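One protein chain is absent from this view; the other protein chains keep their places.
Naming follows writing order (A and B), and every chain is counted from residue 1.
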Amino acid sequence: MPATNRARAQRPRARRAARSVRPRPVITLTSDFGLHDPYVGIMKSRILQRAPRIPLIDLTHEIAPFQPEQAGYWLWCSYLQFPAGSVHIAVVDPGVGGARSIVVLEAAKHRFVAPDNGLLGLLAQSIPDARAYRVEPRALRPLGLTFASATFHGRDVMGPLGAELAARRVRAEQLGERTALLLGTLRPAVRTEGGALEGQVALIDHFGNALTTISAEALAALRGAQVLLGTRRLRLVRTYAEARADECVALINSSGMLELAVREASAATRLQLQVGAVVQVLVERGAD
Amino acid sequence: MPATNRARAQRPRARRAARSVRPRPVITLTSDFGLHDPYVGIMKSRILQRAPRIPLIDLTHEIAPFQPEQAGYWLWCSYLQFPAGSVHIAVVDPGVGGARSIVVLEAAKHRFVAPDNGLLGLLAQSIPDARAYRVEPRALRPLGLTFASATFHGRDVMGPLGAELAARRVRAEQLGERTALLLGTLRPAVRTEGGALEGQVALIDHFGNALTTISAEALAALRGAQVLLGTRRLRLVRTYAEARADECVALINSSGMLELAVREASAATRLQLQVGAVVQVLVERGAD
Partner (left out) sequence: MPATNRARAQRPRARRAARSVRPRPVITLTSDFGLHDPYVGIMKSRILQRAPRIPLIDLTHEIAPFQPEQAGYWLWCSYLQFPAGSVHIAVVDPGVGGARSIVVLEAAKHRFVAPDNGLLGLLAQSIPDARAYRVEPRALRPLGLTFASATFHGRDVMGPLGAELAARRVRAEQLGERTALLLGTLRPAVRTEGGALEGQVALIDHFGNALTTISAEALAALRGAQVLLGTRRLRLVRTYAEARADECVALINSSGMLELAVREASAATRLQLQVGAVVQVLVERGAD
């Protein structure tokens, strides 16, 4: 899916529908809190107090504990599915209470609030207009926010700060200086010297599909592409339904990313795939 | 619980309460997306854009992957718990991108949006006024909806279409022709030649209770009923509390369905029950 399609996908409005409702920014939440404990509910209470009329949407709270880049990958794949003006709060924060900063990233009319621990690296690297700001404690005081606890800055700062940003009572550039974000290990796919596209398996989803860092935009430049996983060649199909029973295939998923899948089964299990595995896309000789 | 009771259960309104609030239709969501990935949140964003004032209620997103009939069973048991006028969106869709249709089922003042893969079979077979419509792609265009991706029609079509139906901007009969739905393997319980009632275990719930296809309405006709699981006889009790420790019992659950349970333990584990297991209800000689 080319970039213009991805952007368009976020406002599939008909004439009649457009008159009656307009895209309303939302607040999304992503964390590793899980749903067994009340931490998500506590953070939501703080957000609701400050932005009672902005819809609150859970992306997921089941990020593997202490894996901030998983949260960042989901945001990278998903943010364009939400209306411009939305605020995305992502709290995977093993360094809470230590020296790590809290940052706000502005990019493509979206804002992201997160700890500066690699979580936002993929977004910062790949969105051309991305600007990151390091949040200064003194900028929080006029908002009535302090680092009240040593262990739950999602509740104390990131949640309510996201609400203030969404409600447009504060702007990112009022919160602190521009900063360069820490990057993690995930990178957008790169073009190798031989002309291939090389990316990684970034995440295994609930269905066992392996999601990669290779975007449809990058792929679009390669006609007749062949997907390689080690020495294994995967057929590039359009839908899961096109795969034969048990066949491992590659396809462009609904977020516009290259995904490895097995029809009605787990590709991760079938291919013994792990996060970090290298995926290459080659151009067939003579295909160009 | 007889049918009239089930219907009444959905509007337990007092005089004073009735004056201050009226039953408002809701949109319910059922899927096999799980909560580890952002797919539910993405679908909700699309629904919220089109129906921002209609409450959105999750039934469950933990349907076993690729088991549409589990979703259909829960809807069959649960829809009367929601106000008339509600729209139920159910996305368990292994055939996405293939030839399967999307359908809208109207029944008992409720509407159901789902792929035509057996999911809605139990509802279509058991509600007398059920009418199904096959959704035509050209009927979606005026709503600004297209099958934009090949893999996520819950986001592209079923979610936002459910929102349009709930907001009453489109009616089911405007979407396409009447159609006969695909049926799955679950069937409402039947009366055998010997006069017994024969159904199946349809689903194992979170507590390990085994839910069957035998409804209280059907049971009501059988006085002095005895529940048989293979050669095992189960006592029919009114509440879990009536069961003795470790005793496997049958009871009419809160949805009005026959359920097999063990007090404070898992009936599924204790009885080694599986989905599909036959459950019979016999009338004792001389009980009528």
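Just so we're on the same page, contacts are C-beta pairs under 8 Å (C-beta built on N, C-alpha and C of every residue); 3 or more make two chains touch, one makes a residue touch a chain.
This one's a predicted model, so the numbers in the text were calculated from it and none came from an experiment.
For the chain missing from the display, the contacting residue among B:Phe82, B:Tyr133 or B:Phe152 is B:Phe82, taking the whole complex into account. Where subunit A meets the missing chain, the touching residues are 33-42, 44-46, 48-52, 65-66, 94-99, 141-146, 148-152, 155-156, 160, 164, 167, 169. Although one chain is not drawn, its touching partners on subunit B can still be listed: residues 1, 5, 9, 12-18, 20-21, 23-24, 26, 28, 30, 35, 55, 57-62, 74, 77-78, 81-83, 205-207, 238-242, 251-254, 263-264.
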